[in-house]
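The complex is shown incomplete by one protein chain, all other protein chains being positioned as in the whole.
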Amino acid sequence: MTPIEWLAEPLRYAFMSRALVVTVVAAVTCAILSCWLVQIGWSLMGDAVSHAVLPGVAISYILGIPFAVGAFVFGAGAVALIGGVRATTRIKADAAIGVVFTTLFAFGLVLISVTPSQTDLSHILFGNVLGVSDSEIAQVLVIGVVASTVLLLKRRDLTLFAFDRSHANAIGINTRWLSVLLLGLLALTVVVALQAVGIILVVAMLITPGATAYLLTKRFDRMIALAVLVTAVAALAGAYASFYLDVSTGGAVVLAQSAAFALAYLFGLRGGVVTARVRLARARRREAAA
Amino acid sequence: MRKTRGPLAAAVAIAAGLVQALSGCAAPAAEAARPDDRPLVLTTFTVLADIAREVGGGEVRVESLLKTGAEIHGYEPTPSDLVRASQADLILDNGLGLEGWFQQFLRTADVPHAVLSDGVATVPIATGHYTGEPNPHAWMSPVAGQAYADNAAAALGRLLPDRADVFDANARAYREELQSVADRLRVAVSGLPRQSRVLVTCEGAFSYLARDAGLDEGFLWAVNSDNEGTPQQIAATTRLVADRNIPAVFCESTVTDAVQRQVARATGATFSGPLYVDSLSGPDGPVPSYLALLEHDVDLIVRGLSRE
Partner (left out) sequence: MSEPVVDVRGVSVRYGAVQALDDVSLELQPGRIVGLLGVNGSGKSSLFGAIMGTVPIAAGRIRLFGGEPAAARKRALVSYVPQAEAVDWDFPLTVRDVVLMGRYGRMGPTRRASRQDRDATEQALQRVGLRDLASRQIGELSGGQRKRVFIARGVAQEASLLLLDEPFAGVDKASERVIVELLHGLRDEGRGILVSTHDLAGVPELCDEVVLLQRRVLFRGPPATALAPEALALAFGGGVAVPR
């Protein structure tokens, strides 16, 4: 098979081209958001929101409404609950997050066990990108584009918020609103991504791209661009791998992102372990020669 | 010491009372109505329950562990399920590896038990992780279903020996009805154009039906407990439908049809469904009985494949 044929073969099947679109849109949206999540330290929050949407998705299917609606309600609700617990008790952030999202997740499992015929648990947990309906693709595209656009338009304020919240306040920026915006976008992004990789793996898409890009550059703007680029390539690579190796698409995409991280970890120009050792060795050699 | 015992005892009493009340609420309403001293026959799923009812007549109480619509391959029995099972007088299951989740219980429980697929000529699973093992969906064949009826009559006869002849008579009548379904199926399929005689479904659950009817079989995945809907499975099925110009593809009621609909979209075949396999519908639904299930499925398949 020629390389062109190899690339074109999966695209002959409608289910693959649809899966590719959903996966890439979801991955890119997550990648943009992950740059801030990774810097602020909200990775656990990403995990929490992605699990908390389970009851929302189940209820959506039961009521026959778009899954995005139920998922967003519960995602945003989880954030509000977490905030409420933290504001009214001495419980630390990670415990508050843990209690809230596991409760909601368990509630979702119970709901699904009562209505097994209307909800397919394994598809919600692990994604069903090979079987996305037209309505689901539409939701993914619209929400993905909207979320990405808002993130990119507000990227400077969000970066300032992540870096120096006090200064943001000092120049009159309403940091509470920025916080709400960021968390709201997190909920939306989770809604998009769960179509591609399912609830369990969404958090990977929200963390790995940002972590990878962070190892590759010292400028935040470039970090966003790199995260998007690396993720898009990984999403395509993962989807193609799943086709030719006949394995889970969601799993393959996440593994591809992890492979990118491993490469950055070892060879990244900014902080790669191997690169650093090579540089050190060269410097030592130069010193010895001098 | 004395002071704390009071509140603690009260808490335990309240908790015990709550548990009692809740489990009382969960018990089926029928049991509260009138004491029924007929023996209780418990089957694993609704299809077997219907067969047992037909053969048993009114002599026994028949209940199904799984509710209608539930997925049988990966079912997780709840504690109340196991309690019910231990209180039954006879348990009837399918066998052939369908109810893996029940085997542990059956081994250790002290309840009479019969496997309804005993003696059926099995069809091996062709692809996937369970290749070579017998396909469990033997009841989808109206011919094999007759063996189910006989096995049920035998088991019920052991339970109530003085009604054994009633059970045998019921089983004979039932077998005739099943045979007429089998005959109608063969006739209908032979009326289809040769290249349309391919049944494409989600799960490979129709091997026995296909064998009886003279249909070729195609499916996305072999068994529901295997990988469902991998890219190669979808690609292979899409190619099959496209190459042989199959007019219709089908899916069962207990699995999501999203992937099969993709195949239909891609090839121009009509998506038709649901076919009922692992479960009957409710009493007001399209397939309230085993016979209705077979007739419904046959009808849907023949109509779908008769299209151009």
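The letters A and B name the chains in turn, as written, and every chain counts its residues from 1.
Heads up, the rule we're going with is that contacts are C-beta pairs under 8 Å (C-beta built on N, C-alpha and C of every residue); 3 or more make two chains touch, one makes a residue touch a chain.
Please read all numbers here as calculations on a predicted model, not as lab measurements.
**Q** Name every displayed chain that the left-out chain is in contact with.
**A** A
**Q** Can you say which of A:K92, A:H167 or A:R277 touches the chain missing from this structure?
**A** Answering carefully, the residue with contact to the hidden chain is A:H167.
**Q** Which of A:L130, A:M223 or A:A256 touches the chain that is not shown?
**A** With A:L130, A:M223 or A:A256 as choices, the missing chain is touched by A:M223.
**Q** In the full complex, which bits of subunit A touch the chain not displayed? Write them out.
**A** 39, 153-154, 156-157, 159-160, 162-164, 166-167, 169-173, 214, 217-220, 222-223
Basically, only the chains that are shown with their structure count from here on.
**Q** Can you name the residues of subunit B that touch subunit A in the complex?
**A** 69-71, 76, 228-235, 238, 253-256, 258-259, 261-263, 265-266
**Q** Considering only the defined contacts, which subunit A positions touch subunit B in the complex?
**A** Result: residues 10, 13-16, 18, 113, 116-117, 120, 122-123, 128, 130-133, 242-243, 246-249 of subunit A touch subunit B.
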